[in-house]
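Missing here is one protein chain; the remaining ones are kept as they sit in the complex.
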Amino acid sequence: MTSPSRVEQPLFRSEVLADNPLGDPATRPVPVYLPPGYDDDPARRYPVIVMLTGYGGTGPLLLNLRAWDESLPQQLDRLIGSGAMPPAIVVMPDCWTRYGGSQYLNSSALGRYEDYLVHEIVPFVDAQYRTLPDRAHRGVVGKSSGGYGALVQAMHHPEVFGAAACHSGDMYFEFCYMGDIAKLHANLASYGGWEKLRDDLLTIRPKDTRFYQTMGTLCYGMAYAPDPDAADGFALPIDPDTGALDEAVWERWLAHDPVRKLDSAECRAALDSLKLLFIDAGARDEFNLQVGARVFTRKLAASRIAHEYEEFPDGHFNIHYRYDVSLPKLSAALQP
Amino acid sequence: MTSPSRVEQPLFRSEVLADNPLGDPATRPVPVYLPPGYDDDPARRYPVIVMLTGYGGTGPLLLNLRAWDESLPQQLDRLIGSGAMPPAIVVMPDCWTRYGGSQYLNSSALGRYEDYLVHEIVPFVDAQYRTLPDRAHRGVVGKSSGGYGALVQAMHHPEVFGAAACHSGDMYFEFCYMGDIAKLHANLASYGGWEKLRDDLLTIRPKDTRFYQTMGTLCYGMAYAPDPDAADGFALPIDPDTGALDEAVWERWLAHDPVRKLDSAECRAALDSLKLLFIDAGARDEFNLQVGARVFTRKLAASRIAHEYEEFPDGHFNIHYRYDVSLPKLSAALQP
Amino acid sequence: MTSPSRVEQPLFRSEVLADNPLGDPATRPVPVYLPPGYDDDPARRYPVIVMLTGYGGTGPLLLNLRAWDESLPQQLDRLIGSGAMPPAIVVMPDCWTRYGGSQYLNSSALGRYEDYLVHEIVPFVDAQYRTLPDRAHRGVVGKSSGGYGALVQAMHHPEVFGAAACHSGDMYFEFCYMGDIAKLHANLASYGGWEKLRDDLLTIRPKDTRFYQTMGTLCYGMAYAPDPDAADGFALPIDPDTGALDEAVWERWLAHDPVRKLDSAECRAALDSLKLLFIDAGARDEFNLQVGARVFTRKLAASRIAHEYEEFPDGHFNIHYRYDVSLPKLSAALQP
Partner (left out) sequence: MTSPSRVEQPLFRSEVLADNPLGDPATRPVPVYLPPGYDDDPARRYPVIVMLTGYGGTGPLLLNLRAWDESLPQQLDRLIGSGAMPPAIVVMPDCWTRYGGSQYLNSSALGRYEDYLVHEIVPFVDAQYRTLPDRAHRGVVGKSSGGYGALVQAMHHPEVFGAAACHSGDMYFEFCYMGDIAKLHANLASYGGWEKLRDDLLTIRPKDTRFYQTMGTLCYGMAYAPDPDAADGFALPIDPDTGALDEAVWERWLAHDPVRKLDSAECRAALDSLKLLFIDAGARDEFNLQVGARVFTRKLAASRIAHEYEEFPDGHFNIHYRYDVSLPKLSAALQP
């Protein structure tokens, strides 16, 4: 009989997050899903899938139970148990910050989360578990800001990741971010200004759509337009007086847009080297990410970069069931 | 140095839930929070607080992490660690059903969850942990349907519970349920009728407000108006053709309304015997439960039953921070 | 060639509204639609249809133009011009009060709008225009509170009205009003209490859903439970301290419910005497009036009172296109 899956959460003490600017913890648990059978054959090694969460989420939150639904470990058990997905180790790193995320980038405002992910978490997992410790057997997946992270990390680190899946990932920034940037000045005013929002962050109730709209936009800006010399380490995307777009800062955002990053030969080469590149988006995505996904995948096609694209009849939220599509493909592509 | 708190989840195999009508699991984990210091003095025994969740929730879900907020164990650690709350064992039983809850009652439609709670879980915890195993040191608390459960279980089982706290609990059914009953026929039609809703339950997306409004009303009806001879074991509160209120079934609901149950001398005596009876509600409760709480507490006062009542400036949702008020009071009342 | 239709708005000075308690105008324009051809044959007389508006509306507002849609006179022109509806005079009385309506009843809080309608407006129109001045050729129609008015006036005044049509009319008060009554206390609190709402009425912005929910409920109560001895001339349906239902006042409301009024032999006889009784409701009515319509029409059937009932696939708002169904039937039934 196959041994059941289990989740371990070893504590990892980060060096790159030591002295991070927000004082967020440098020592964090690293949730690792070990598939059914892991304990049965001490010689067997497994592919690794790194799963990145969306804004406002974090790896350990993926372990949460859900009413009338599966947690991620339950979903993995079903996919692997049914034979749909070959077994893999799944890592759910915590790249959360006080401001709700990091876009998995290095930033003077937030911390060095790209380094944390690639140079610390990946080696730590390889050291602790029986992984197949090379890019051919390591993939990255996520949705929303996690989909963004999966795509960008695959672009930046072909030596680390050999396959990637991006669900409803942030891209084509004009369409996914501009609407919220346009409201940023009024939203900040509704919280009494940025400094007050910053200081009251933890006690603000409710953490509603307006809160996510405001804090998310700020946090993306901390990731895309860090500025070590500025107060709080980043450049606002708007003129603080009028609320108008700061074009220079906006250009810095756009440089991080996956659609624009395809203009880089290095990024294209990285994606072209993947064993699998899977992209999807909901046809009614509230952030219009299906438009971005179409623009992105057409640009991939124009560069003859192999990929799979699916559009599904839903919006942006509560779409973790889409992992039923990507995880089997990813794991199959990463098998030895 | 004090040993840290921990959560255990021993599996308990229920006899009263064996052969429950919905085929829900009879063996479930029972989350138990053991306070800081539990491991330090093997002779020390602790009061027990049983925490009941609202509709759509379940004990194990209380362990979930929260973005920008505390999980229940983190909240307990803070309250106990600061000295605000004397240490106690907190039990988070799983009284979930396929239909999202049980109101902690026995029902031919759902199962015998009152018996499960009182006759199985409470003794099991007393047997497994170093509790103070008597009513003087055992309390019950919850919010929404869990607040209802806390109040009603305290009324039914004074031999078991010596203190109770009810946050925003279901009561004064005309005001909290009638609005949703009035929409039940149209809501069922939107799902293709009850049988189809029942069969599609797990795959319906999204599980939105309409879903909770519909399924919640049905589930309350299963708890309040069970009928072993009816299809699915319960009587609908409406005429299935017109959608009009079924007055006879509605009377059966009302018999479970805490406001009406105060007309029973036994229930009054049970509440009067408590060391603490705490009730609160939000002044903007979306289900108008603050009106019910006022009616209920005025009726308590008229019967000279001691209680504390607070009204807080919020609505019905995301009010777990209110446990900061009730848990310290409860634990203090239950200390030896 | 047929002369075109026109709308006149003669001023009528009411005696029954003189000294009305709210100081609303006693002299008001009475919009009268004269059909195409009215000016062609000075001997021809026409049936009269009295159209009653919903809460928050008034006869003259029916003349308003609509973006991408017809005004009522334009709709009448089309129906009559196409031959679908035989020509009739249509009267749109103004039974508005400072509080948004009157339910077309006499009330110490609002004024004597039933008397105004039946004893003043109807004779005035008969005197001013070439009507067929008897019940056989006079009908009443309306939607929402106007549908309520049409039904109740037909019950009260068979000597005046020989046909009636009720679109989505207020009935089965448990389902259409209880939800808003349950919120009345909190809603009043949000406006700083009734006296403040009363005094700030005209300047409150926005007049949103909450405003209509609050002021509508109060206004219905002024119509259904007048009390000359009370402040402001009516009894609140709730306890002003707790917000709980005042059962005695609620019984007074229920006495005005068309469903209950069918228990009166006089009301039944009045409806039974009509040449046409048409009733409809939207299957998704936001106030659940389709349930009331089903209850009402089943009760009609049980009393063998002839009627027509239609349920249409829409909600409560923007359903003036339903007059396309009722007005041709009404006018045909009233032709000489």
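As written, the chains take the letters A, B and C, and residue 1 is the first residue of each chain.
Following the convention adopted for this analysis, a residue touches a chain if its C-beta (ideal position, glycine included) is under 8 Å from a C-beta of that chain, and two chains touch if they have at least 3 such contacts.
Note that the coordinates shown come from a computational prediction; the quantities given were computed from them, not determined experimentally.
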Chains in view that the hidden chain touches are A, C
For a quick check of understanding: of A:13, A:44, A:78 or A:298, which residue touches the chain that isn't displayed?
A:298
Full-complex touch with the removed chain, picking from A:70, A:174 or A:308, is A:174
List every residue of chain C that touches the chain not included in the displayed model.
56-58, 60-61, 63-65, 67-69, 96, 100, 201-202, 205-207, 314, 317-318, 321
Under the stated touch rule, tell me which residues of chain A contact the chain that is not displayed.
172, 174-176, 178-179, 182-183, 185-186, 189, 241-245, 283-285, 288, 290-291, 294-295, 298
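Note that in this section only the chains that are shown with their structure count from here on.
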For chain A and chain C, what's the span in angstrom between their mean Cα positions?
58
CA centroids of chain B and chain C: separation to the nearest Å works out as 45
For chain A and chain B, let me know how many angstrom lie between their CA-based centres, rounded off.
37
Give the residues of chain C touching no fewer than two other chains, as numbers and ranges.
none
